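Here the complex is missing one protein chain, while the rest keep their positions.
Each chain carries a letter (A and B) given by its place in the written order, and its residues are counted from 1.
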Amino acid sequence: MDNQMNTSENLYGVGALFKDPNKIVKVVEKLVELGYKHWDVHSSYPLHGIPKRMRLKWSPLGYVALILGLTGTLTGLFLTWWTMSVDYPLTIGGKPWFSFPAFVPVLFELTVLLASVGTAIVMLFIIFKFPNNQHPLHDTEYINKVSVDHFGVFIEAKDELFELEKVKSLFNDFGADEIIEIAYDRNEVTFKPKVFDVKFISFLVVIAIITSSVAYLFNNKILYLPPFDFMLKQFRLGPQESSTFFADGFGMRKPPAGTVARNQEFYPFKNKPDEAGMKLVNPLLATQENLELGRNKFNTFCSPCHGWRGEGDSRLNGQFPNPPSLHSEKVRNWTDGRIYHVIMEGQNVMPSYASQLTEKERWAVILYIRSLQRALNAKQEDIQ
Amino acid sequence: MIQENLVINYQRKPLPEKLFKLGLLLLVVGFVGVVLAYITNSARASFNLLVVFTWIASIGVGSMFFIGIEYLTGAVWSVPFRRVAEITASFVLVLPILAIPILSSIHSLYHWSHTEAVQVDQILKNKSAYLNQTFFIVRLFITLLLWFLFYYLFTSISRKQDKSFDQSLTKKNTIVSAVFMPVFAVTLTFFAIDWLMSLEPHWYSTIFGVYYFAGSFLAALGVFTFVSISLNENGFLVDGLGSEHYYSMGALIFAFTNFWAYIAFSQFMLIWYANLPEETFWFINRGVGSWLYFSIGIIFVKFIVPYILLLPQPAKMDPLRLKIAALWVLFAHYYDLFWVVMPTYSKGGVPFGWMELVFPVFTVGLLIVLFYIFAKNVNLVPIGDPKLKRGLEFHL
Partner (left out) sequence: MSSNIDYSIEPEVVEGQPKLNQINEAIAKPLETRPSWKYLVALGISSTMLLIGAVCLGFSFYYGIGLWGNNQPVGWAIPIVNFVFWVGIGHAGTLISAILFLFRQRWRTGISRFAEAMTIFAVITAGLFPLIHTGRPWLAGYLFPLPNQHRLWVNFTSPLIWDVFAVSTYLTVSFVFWYIGLIPDLAMLRDRTKSKIKKTIYSIFSLGWRHSNRHWHHYEMIYLILAGFATPLVLSVHTIVSFDFAVSILPGWHTTIFPPYFVAGAVFSGFAMVQNVLIVVRKIFNLEHIITLDTLEKMNKVMLATGMMVGYAYGMEFFIAWYSGNPLESFVFLNRAFGNYAWAYWIMVSCNVIFTQLFWFKKIRRNIVAMFIIGVLVNVGMWFERFVIVVTTLSRDFLPSSWDYYKPTLVDIGILLGSFGLFFTLVILFIRSLPVVSISEVKAVVKGSQPVHH
């Protein structure tokens, strides 16, 4: 493609091609001496010592890598510390939650990952102005020859000292094998970074949409299709499922007659509320811990019908009849054992809560009810 | 045989008498201190002398490794300085003299040397085929003999080349280096097992030989870098050596600092993680009392400080910073060996007193005197080496 037009407004600059790398050294020295600013040396491999002679500044990428690397270390430190010792601490192999030596491999990998990938991205996007890969030099004879076996020196037209004829004669003085003027179309080539270009952004957006929809489909649909679903379909019965194996068709079995399950409780006061009220004594003390447990269980199991404070204000919107208040004279005068009996056996509409609460939890709930009663019917001495 | 274009302009300058006097002064003062130490507390003195012994061995045999690596890889930047490594390799020659007092107090150093204690200890009884005094001395004898042999081969061939300029001598030394490498690996490993690991005869770690090697080579590099730069700055070598050569020294110290950290971490991590009592006690001993701080200190002394010192590119070319780093890694290796040896002597805390100071003084004096003596009659640059010219023209 030969788009050389000799109108100076579109002139990008003048390049000289050399076959001998030693000549480049001399040209570079001269250009530095003359004080040119916008010029460059082109070669298809790095020439030793040329950047130094061009008086290029020390590349800042080392510092970029250092900063990104430290960021990676700190990210790793935060991630391991927060997940393993704060958010979901697990004791593994008897090690402390924050086992630094075991985190070192992850810290190290994150350091390297962030530093190397990050530095490459910084170089491409900031220094090389990716994704803008248009340039007037592309597709010119100049760059094509540099790409093979020539060495080029190029002076841009925007340099203050640029004068076409002077530059050409300068190159001639150094024995350039070829001198090429390069023009470009301002409408086609820009030198600005294009990171925020609509095209590039929409490219990224499309990638993001594709990735997330694949991830969504995979996690929510594909994993439930055969053969990935074999964990879901196993040869066992779920709760309440029927079975063709047993004669009675029940999947859930009753314990064989005459057997006792481990930790099975015996309640000797079946249908004997008064006896229970007399003989049962609350073994728990009204400690902070027991009251917390009682409140927790009360709020979970009792409060839906009895209300948050036991006043009989159900939250069930009349699906069941509201129970009477727990602050009645009657209940206040009941012994702990009598209340325990109600929990065990139920009363009127209320079913038994024996299977929902353990023995300790029942007594803790009673402690909590006592504290509610005391709070709503406070005596003078309580206030002091 | 002599190629004219390879002859370089080198004028031998004798080392200053002052250096010798300084070394002698330190040696004498140190020696008096060492004798006093032996009179006051011979056990403690023996442990200190063991640190010194293994430290000197590190430098000597580490220098030989450096020479071997240079020949094998065909490196050129180090050729103008190789004589320095050849001279420091001579430190191995002093080892038999130091070994005598250590061997004479073997019972206060090595638990396994007490036959009556071994009899009641099943594990030690199993090892007694290896850990017994006769075989220990035989091994030392063989090890030193091999080291002396290779020292002799390396230096005599290299010196012969000063006169004959014979290229085939370089090839000869390359072959010697190739043979030296496996010998070096085996001897250094068993040296480390015998003299350091068997201080705790129940403890074992397969990486220990590599651990000692990492520290040893670092120490040898430290001496090499410090001496080479000092000699070059004071004009004892040839013209044309500068920051590009220094860079390689800095890079090597930096690389082996990382290597040491890697090996040390691997050893610690695996033992800490598996948590087997027959291994962990070694580290637990180093976490008792003030040893804990000393152990944490080693991370800084041997890894973090030299790492930060040498991390920036320009630092590896700056002679002053390099000399500081070189002396620092030498100190760090001493610290490391102290950490390996001394907990056996003093379980509860770091022993530190005048005794721990006279031994380094004695050692530094000894090494200066040795260096002076061995440098006296040789060229400080291997002028006959065919790679010398390339070494002088070396660019990054």
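The rule we apply is simple: a residue touches a chain if its C-beta (ideal position, glycine included) is under 8 Å from a C-beta of that chain, and two chains touch if they have at least 3 such contacts.
Everything numeric in this text was worked out from a predicted model, so none of it was measured.
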item: Selected residue (touches chain absent from view) among B:126, B:156 or B:290; value: B:126
item: Residue among A:148, A:198, A:232 or A:285 touching the omitted chain; value: A:148
item: Residue in contact with the excluded chain [from B:42, B:108 or B:205]; value: B:205
item: Candidates A:43, A:73, A:296 or A:335 - the one touching the absent chain; value: A:43
item: Residue ranges of chain B at the interface with the undisplayed chain; value: 3, 6, 72-74, 76, 122-124, 126-127, 130, 167-168, 170-171, 178, 181-182, 185-186, 189, 193, 202, 204-210, 251, 255, 258, 262-263, 266-267, 269-271, 273-276, 278, 385-387, 389-390, 396
item: For chain A, residues in touch with the removed chain; value: 21-22, 24-25, 40-51, 53-54, 56, 59, 61-62, 65, 69, 79-80, 83-84, 87-88, 90, 92-93, 95, 99, 102-103, 105-106, 108-110, 112-113, 115-117, 119-120, 123-124, 127-130, 132-135, 137-138, 143-144, 146-149, 152, 218-219, 222-223, 227-228, 230
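Going forward, only the chains that are shown with their structure count from here on.
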item: Touch list for chain B against partner chain A, complex; value: 265, 268-269, 272-273, 275, 311-313, 395
item: Chain B partner contacts - residues on chain A that touch it in the complex; value: 48, 62, 66, 93-95, 101-102, 104
